[in-house]
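Every protein chain of the complex appears in place save one, which is left out.
Chains: A and B, in written order; residue numbering restarts at 1 for each.
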Amino acid sequence: MNDNFGPKPWHQTNWDFRAAFNFMFGSAGAGLLVAVAISGAAGNALRAEMLLGMALIGAGLLSVWFEIGRPLRAMNVGFNPFTSWMTRESFAAGLVFALGLAAVWFASLHLAQAAALAALVFAYCQGRILQAAKGIPAWRVPALIWLVFTTALAEGAGLFVALAVLADTPARGALGYFSLALIARVLAWSIYRGGVAKAAVRPALAALDRAGKMLVQLGTVAPLALLLVGWFVPEVARVLMPLAGVAALATGWQFKFVLITRAAYNQGFALPHLPVRGTR
Amino acid sequence: MTRWAMVADLRRCVGCQTCTASCKQANATPPEVQWRRVLDMEVGEYPAVKRVFVPVGCMHCDEPPCMHVCPSTATKKRPDGIVTIDYELCIGCSYCAIACPYQARYKTDRASFAYGKATVQETQAFNPKRLAVATKCTFCVDRIDAGLAKGLTPGIDPEATPACVNSCISQTLSFGDLEDPHSNVSQLLAENQTFRMHEELGTGPGFYYIWDKKQGDASA
Partner (left out) sequence: MNAPEPAAAALAAYGKRATYCYQCVAGPDLLTVKVVDGVATEVEPNFAACGVHPGGGKVCVKAYGLVQKTYNPNRVLTPMRRTNPNKGRNEDPGFVPISWAEALDTIAAKLRSVREAGLLDASGYPKVAANFGGGGTPQSYMGTFPAFLAAWGPVDMGFGSGQGVKCTHSEHLYGEFWHRAFPVCPDTPMCNYVISCGANSEASGGVVGVWRHANARERGMKRVQIEPHLSITGACSAEWVPIKPKTDPAFLYALIHVMLHESARERLDLPFLKQHTNSPYLVGANGFFLRDAATKKPLLWDLNCNAAVTYDTPDCDPALEGAFACDAVEIGPDEAVLAQGRLEGSPSFAKLVEHVRPYSPEWAAEICDVPAATMRRIANEYLDHAQVGATIEIEGKTLPYRPVSVSLGKTVNNGWGGFECVWARTLLAVLVGALEVPGGTLGTTVRLNRPLSERHESVKPGPDGFMHYPMNPTDREHWSARPNIRNAYRTMVPLAANGPWSQALGPTHFSWMFQKETPKGLPTVTLPEVWFVYRTNPAISFWDTKGVSATMARFPFVVAMAYTRDETNHMADILLPDATDLESLQLIRIGGSKYIEQFWEHEGYALRQPVVAAQGEARDFPDIATELARRTGLLEQYNAAINRGAGGVRLKGASWYFSLDPKVAHGRDEIWDAVCKAASAELSDGKEVHDLAWWKENGLATKPFPHADWYLFPTLAAQGLRFEVPYQERLYRIGKELGNRLHEHDMQWWNEQLAEYQTLPKWKDFPGLWEKSLLKMGGTTKDFPFWLLTSRSMQYSWGNNVGIQMIREVADNISGHRGVIINTGTAEKLGIAEGDPVEIATPLNNVSARAVVRQGIRPDTLLLIGQFSHWATPFAKDFGVPSMNSLVPMSMELTDATGSGADVVRVSLKRSGVGK
């Protein structure tokens, strides 16, 4: 029998790494825009980080563009704002680019903050995109929305912290925000893990657990520990901070890569009743 | 109002795949694309094991998740319940395929043929519009519409009936109007116990599975 045809759930084959990149780069970019806006950065630092955030979002969208069957019709993605979170994501992305570019042009923190709001919407849309996919039990768990959203915050903050070290020791406020984002993400993971246990099949759960373990240990505990050490031993902070940021970013990316390309088993088929052939 | 629906009597299906073959031919789908197919399922453990043949495909849902997620509005639902895809609008993002809990949607990026190179019949049937976009069972909507225009009754008159139903050698598949209480499908649903696939997901499939006669009739 052709294994692709079930009836036990099998892994979806429609979205590959290209789709995963959108969720990896897009959320990191959106998160970075938020972190920049919160940090109160100004001038060229603001410009550079805003540009990087938008570039990441753009790279994610470009990656998806390479995956769609009819790339020349890409603009049709905007035709269904009424029900499609993919359309809404594209609108949010448009807004991010418009406001972000304006912020860069004017080096305006206010515009950057407005762009950050749009980026938050963008990150939320990404969560909703996955959650609306009813065919994938591991995705349709409502808690996934907030997990995707908080990974965006954590990845963006991590990236911001890592980049900030290039210029100077990050402000304590930024580190606090980063810590909060990490905690929010791990909490969201914990809630999601509780929900997905009832929905997903065993191989999907196994893949998620492996990625989740990394998210908790390397992506949460380790960076928080590094931050703590850096707090008390400032002389090593310049080394530890970027490590913490990269760990948060990398584990978030690997989690989403797994979510899209390893844990996305479909619904399969199941019968609530067996047919009665002749007699019971 | 009309609500077209399919009924599959699981007591009757033998998994012969005649519906699969007829669908492939009537709709000229490329290799490995099966808008209608029949699953071969095993339930239980040896020796207490049952084997069931289950026709599947697009369920033409009341609340099609594929339509809600579609960013291009290529997927639509007609007032008669048939879920359609506009090949000219579709961007081929496959979001609908991911959203469908029935694995009913296909996307073929490149033209493919039974023996590599297109035969004369494949060349004639080839439709480039179907490349790199989502495709799925249409309930043979063209036959239904053309048949209705001629005053025929889908599900009764072969010319107006989906190819899979016409071909079914065990009378497993029936097609008709759920809103008409006298239709063949309404009668079947009235007389038998049925379920719909993954009903808990709230999609409202237009595809019903008969598994037994109604309890009151069980002793008859």
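Keep this in mind: a residue touches a chain if its C-beta (ideal position, glycine included) is under 8 Å from a C-beta of that chain, and two chains touch if they have at least 3 such contacts.
Just so it is clear, the model here is predicted, and its values are computed rather than measured.
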For this session: Using the definition of touch stated at the top, determine which of B:49, B:149 or B:190 touches the missing chain.
Result: B:49
Seminar exercise, completed: Where B:67, B:168 or B:197 are the choices, the one touching the absent chain is B:168
Exercise. Which is it among B:120, B:149 or B:190 that touches the chain not included here?
Worked result: B:120
Exercise. Residues of chain A in contact with the chain that isn't shown?
Worked result: 1-3, 5, 277-280
Problem set entry | Touching residues on chain B - with respect to the absent chain | 9, 11-12, 14-18, 20-22, 24-26, 28, 31-32, 34, 37-40, 42, 44-47, 49-53, 114-115, 117, 119-122, 124-125, 158, 163, 166-172
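Rule of thumb we're sticking to: only the chains that are shown with their structure count from here on.
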Seminar exercise, completed: chain A to chain B, mean C-alpha position gap in Å, rounds to 36
Problem set entry | For the chain A and chain B complex, residues of the former touching the latter | 1-2, 4-7, 12, 14-15, 64, 67-71, 73-74, 76-80, 83-87, 90, 129, 132-136, 264, 266-267, 269-277
Exercise. Which of the residues in chain B come into contact with chain A in the complex?
Worked result: 9-11, 13, 32, 34, 37, 39-41, 43, 50, 52, 54, 56, 65, 67-74, 89-95, 97-103, 107, 109, 131-133, 193, 195, 197-199, 201, 203, 209-213
